[in-house]
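Structure below; questions to follow.
Removed from the display is one protein chain of the complex; every other protein chain stays in position.
Lettered A, B, C and D in written order, each chain numbered from 1.
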Amino acid sequence: CHSVVSVKPQLHSVSFPVAEKKKTELCQELSLQARDLRFQHSTSLTARNNCIIIRMASLKAILTPQSLLVLDFRGLGLDRWLVLELAPQLASQSHSLPFEFRALEAVLQHKLNTLQTRLNDVEPVILDTLESLVDPKILSADRSKLHILLQNSKSLSELETDIKVFKDSLLKILDEDEIIEELCLTKWTDPRVFEESSLGIDHAEEMELLLENYYMQAEELGNKTRELKGLIDDSESVIFINLDSHRNVMMRLNLQLTMGSFSLTLFGLIGVAFGMNLTTAFEDDPRAFWLVTGFMFLGSGLIWRRLLSFLGRHLEPSILRPVRKTLSSVCFSYHSKSLHRSVHAVSSL
Amino acid sequence: CHSVVSVKPQLHSVSFPVAEKKKTELCQELSLQARDLRFQHSTSLTARNNCIIIRMASLKAILTPQSLLVLDFRGLGLDRWLVLELAPQLASQSHSLPFEFRALEAVLQHKLNTLQTRLNDVEPVILDTLESLVDPKILSADRSKLHILLQNSKSLSELETDIKVFKDSLLKILDEDEIIEELCLTKWTDPRVFEESSLGIDHAEEMELLLENYYMQAEELGNKTRELKGLIDDSESVIFINLDSHRNVMMRLNLQLTMGSFSLTLFGLIGVAFGMNLTTAFEDDPRAFWLVTGFMFLGSGLIWRRLLSFLGRHLEPSILRPVRKTLSSVCFSYHSKSLHRSVHAVSSL
Amino acid sequence: CHSVVSVKPQLHSVSFPVAEKKKTELCQELSLQARDLRFQHSTSLTARNNCIIIRMASLKAILTPQSLLVLDFRGLGLDRWLVLELAPQLASQSHSLPFEFRALEAVLQHKLNTLQTRLNDVEPVILDTLESLVDPKILSADRSKLHILLQNSKSLSELETDIKVFKDSLLKILDEDEIIEELCLTKWTDPRVFEESSLGIDHAEEMELLLENYYMQAEELGNKTRELKGLIDDSESVIFINLDSHRNVMMRLNLQLTMGSFSLTLFGLIGVAFGMNLTTAFEDDPRAFWLVTGFMFLGSGLIWRRLLSFLGRHLEPSILRPVRKTLSSVCFSYHSKSLHRSVHAVSSL
Amino acid sequence: CHSVVSVKPQLHSVSFPVAEKKKTELCQELSLQARDLRFQHSTSLTARNNCIIIRMASLKAILTPQSLLVLDFRGLGLDRWLVLELAPQLASQSHSLPFEFRALEAVLQHKLNTLQTRLNDVEPVILDTLESLVDPKILSADRSKLHILLQNSKSLSELETDIKVFKDSLLKILDEDEIIEELCLTKWTDPRVFEESSLGIDHAEEMELLLENYYMQAEELGNKTRELKGLIDDSESVIFINLDSHRNVMMRLNLQLTMGSFSLTLFGLIGVAFGMNLTTAFEDDPRAFWLVTGFMFLGSGLIWRRLLSFLGRHLEPSILRPVRKTLSSVCFSYHSKSLHRSVHAVSSL
Partner (left out) sequence: CHSVVSVKPQLHSVSFPVAEKKKTELCQELSLQARDLRFQHSTSLTARNNCIIIRMASLKAILTPQSLLVLDFRGLGLDRWLVLELAPQLASQSHSLPFEFRALEAVLQHKLNTLQTRLNDVEPVILDTLESLVDPKILSADRSKLHILLQNSKSLSELETDIKVFKDSLLKILDEDEIIEELCLTKWTDPRVFEESSLGIDHAEEMELLLENYYMQAEELGNKTRELKGLIDDSESVIFINLDSHRNVMMRLNLQLTMGSFSLTLFGLIGVAFGMNLTTAFEDDPRAFWLVTGFMFLGSGLIWRRLLSFLGRHLEPSILRPVRKTLSSVCFSYHSKSLHRSVHAVSSL
């Protein structure tokens, strides 16, 4: 049992009689077959026995030459559309063409607005998320943003499919002139109105223009979604390069420090050796302490410097030279100057 | 030798006489050629000598104007379909169109249900697996889930191929009006029934609508599989970014600790130096121990701090600042306060 | 100069007279032009002056209404095919259609078998290689297997191209009814045989069915290669995720150990400090040794524990908790129990 | 209310009368319908009632047999085009074809120039950026360059869409001969001029050539953008391989140093052992110090060497051998020669 609102244009207004009708009643009334009102596909637009049967997702409608019957309109946000948008569009008399043109235009415009709205919802979120994800300062991708991106690119895929289905259903009609002719209801039902209203205007041609117009608008939407998908792909590449770059920079720093630690360990071994409880000839030489200590620090510094320059030559860096310089300057200031002064320097950091 | 069940609709029921027939017998009976019953392709639908020969994967059937012969129906799950689904569909008299329409619809619906079932099997598993794989908390991808994903995306590819083959076989018929005419068996065999049943109904047009309907349903299935494939691709990118991000965060922590170790080793060398069995002037100075020890800890702390801030400036982090702060606060609390109090603090963690 | 075997079906056998003929002789005999026998394209099937000129890779053949001439058949594995497969196929009298149908079917079947054999060679190798490469237990991809995979996916690409070329050459014929008519040699050369053999059978239609049949079989092969290519792509993604996961797990373990080393170094510095040859107040305090040693081990243990729990909270692990626990339990058992007992425990591992 | 400039060619010059007209005035003047002047699509070219209505992005124009009306031309950079380019093109009398051909050519050329300019803006930036990003010496990708690349590949996608839309709008006309006929305004309005100007020239054919020419130029632009996109993809792969290679080289160096540190720590333990305040038999042996110290350095050197050669065999390196040699030669020179001489050597680096 369907709740049916039949939108009928009157002289200056539009009436909205609502009725509860059974499917069979509807069929009898419009002399359609039960099969015609199954609305099996999510998007369809077919002419049957001087009615146009339309389904655009949640909107199910039957268009007769006199009225537009909207089925199951409750609770799907269609109520607002019926009153706020459909009524004014159908009431406007500016249109020189018969009712079915105005009604079909309203329905297709509604579908296109729905698609556009979905794109408008998804696009800024994706652009914002990508903007913050490709930020080169970011060391690691924000995980919640990745989740948002995934959700929205899923929505985008669904939108893409829906646009494609909408385009295909229009294209199928545009490809067959007979179906276009069938869609011009007034031409067949009311020859008098047809002749009057259309002095020199070919209804079928007008219908083709109307459908083509919406086809091209859907195509533009489709182009936008495709560009957005491409942008997501490109951005993902940039995110990967960014993360990899950060990793390389950190690995280089790590390697530089490992080189330093290696040098210190190597020369520290001398200190360890002199710390053994074994007899050396230097126990009582007062200069030995300073000589060996100096050699330890100086030697490890020089080896580190040599390793760093080896790494520098090996990787031929371009940006990272300063890093190395900063590090080694920090380090060498400790043994070239006296210890007291360097303590001073450090405490003033 | 084939086991053949010939499903014949009767007044209010459907009979299922089962017989074992040789291929040659079948050919003679239906005046077909041996070649016609080879069923070479996994999906085919052809009209031959007033019979429709159908193969849909495991289902091999010959449709005559009076009955539907199902071949080799045993052991393939077709028995249940025959009794539970096919019989009611064929017995229903609501359909105003002749037998071959009802039978063809039943067969195509069976095929579509099979495809839909396969998608329904695969889809939730893939969605669940992806859901748990893109979980940003996960440090490493669960290997068993990857295996499940691979298995299911293989099934999805096969399903995609089968949907494509099904669509192509329908499209081939829809593209040629002659074949559609041939499929309307009653029109040619029983003109009386044809005239009676179809007042104003064009059988060929009805057949086209029927096939088109299933074509569009298959298209919808195809769209869903394509979206699912896209989702897998998108999710894989997100998994990679997640794993890379985790790696970068860990590498940063590692680098921060390496910096700490480096500082400690550098200043530890002073301790090692004073541990050597060599003569220094400070052996008996009671303040020397505290001065040198303090210098070791303080110096390494300051150098670490300087290295961390260098890293901070170098990578311009945004999220990870707290990490550094936590670490250095943990560390500095040890030498700025007395040792006893920090032991206290640590034991209260 | 070509070696030509002309396969002629006789009453119950097939004769194989072999001859060496010049190109010009061949042309004169069959009234063809020199240009027609250039066999420029790797796959072609053309009708010329009541002959069908066929090239399928290495197989070059001219089909006349009475015989099939195979050119340059030596040394290409064609000999075996000629005797073992072609002869029986041509000799069989079951076929109600004239000679050119049987010969064409044999040639196309030969081509299809070649393609199928190549797929059968490549498919199991690829499946096996992928199976072992996506094994989640593997830490690093086996390099020899990667090489095998690359070789086989190259073969697969070549096979894909060959299937496409074969399909295109059939499609080109199927798209033009005139060419199909020309291929029915008997129809034009021997009207008497034509009338006799074909009561109610349209040769052109039969030819179309024959070609379509092979087209669809080639399409099925093409679908399989495409699925295989998709599987390779999917598996590569899984391999990458696997390798990345392993890396993350190892990096986490490494980080946990670095944290341990850092803690030990930090508190080891205290030991180093007390090892300096400087005067402290504790030299003779017998408890000092145990207090400081205990503090060293306990302190580093606690700091490590704190760092591990920080890492745990930071990365929110799900699987790796046990690892941490195992590690820390190993570690803490050393300083919470007496040294002698832990030595006991370790030696019983 | 539109500002309209109507460009009319005169004997040797072009006049530019500017007027402010309402949409309705325009419609009346040209007997068009309001709907025709909505300019809904970003690119359109339609013939209506002996006018050609053109929209090419910001350029909105109506072409009548006598003049070209450009709408809303202010502030969009169209002014310069009108005076500097359009005027000379329209004034030139060399063209033997009527006015609408010259005007249409000017408009299409303007569109094509716009597209070409956009490509010329984007191409060198992309090539430069890629050139510097794929530089193998670079350790980490320059982040600002990645940003530039992303911006420009987005522009490239938009340009690709616009070229596609332009091509589609031309193709739609080229596919329908009727529309081409309608575009030849003079043919229908001024038969006398038509006959005079075109002795033996078919206007429709000329129009087709003109449109085809611009279609092919747009195709060439499209090919260039596609090649550029492919180059970006290929370069990204190379960048990834570069970054990965650098990482592997650094990781190998790091591993080599870790091996060194491990060896030093292992043998340093001996020194630590001898440093314990425990009684050994060697305290007073004057050779013991040198023996143990020598063993420490020599042992760690040998173990390191063994580990390096193990790594060498394990990874079968080809390029990195020198690295290992350099490192170990640096290291071994320290204990094979006397300490004083090596200090000499180091200070001369």
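Methods note: a contact is a pair of C-beta atoms (placed from the backbone, for glycine too) under 8 Å apart; a residue touches a chain by one contact, two chains touch by 3 or more.
Worth saying up front: this structure is predicted, and the values here are computed from it rather than measured.
Shown chains touched by the hidden chain across the complete assembly: C, D.
Considering C:Thr114, C:Thr186, C:Thr225 or C:Thr265, the position touching the chain not shown turns out to be C:Thr265 (whole complex). Check C:Val18, C:Leu76 or C:Leu150 against the missing chain and you find that the one touching it is C:Leu150. Only one of C:Ser3, C:Ser42, C:Gln116 or C:Thr189 touches the chain withheld from this view, namely C:Ser42. By the touch rule set out above, chain C reaches the unshown chain at residues 40-42, 44, 137-144, 146-147, 149-150, 153-154, 157-158, 161, 164-165, 232, 236, 239-240, 243-244, 246-247, 249-251, 253-254, 257-258, 260-261, 264-265, 267-268, 271-272, 274-277, 280, 282-286, 288-289, 292-293, 296-297, 300, 323, 326-327, 330-331, 334, 339, 343, 346-347, 349. Residues 134, 136-137, 213, 216-217, 220, 223, 226-227, 230-231, 234-235, 237-238, 240-242, 244-249, 251-252, 254-255, 258-259, 261-262, 265-266, 268-269, 272-273, 275-281, 295, 299, 302-303, 305-306, 310-311, 314-320 of chain D touch the missing chain (whole complex, contact as defined above).
Operating definition for what follows: only the chains that are shown with their structure count from here on.
Between chain C and chain D, the least number of touching-chain steps is 3. Inter-chain spacing, taken between the CA centroids of chain A and chain D, is 21 Å. One simple way to say how far apart two chains are is to compare their mean CA positions; for chain A and chain C this gives 34 Å. Counting only residues that touch two or more partner chains, chain C has 275. Because contacts link the chains only in sequence, without closing, their graph is best described as a line.
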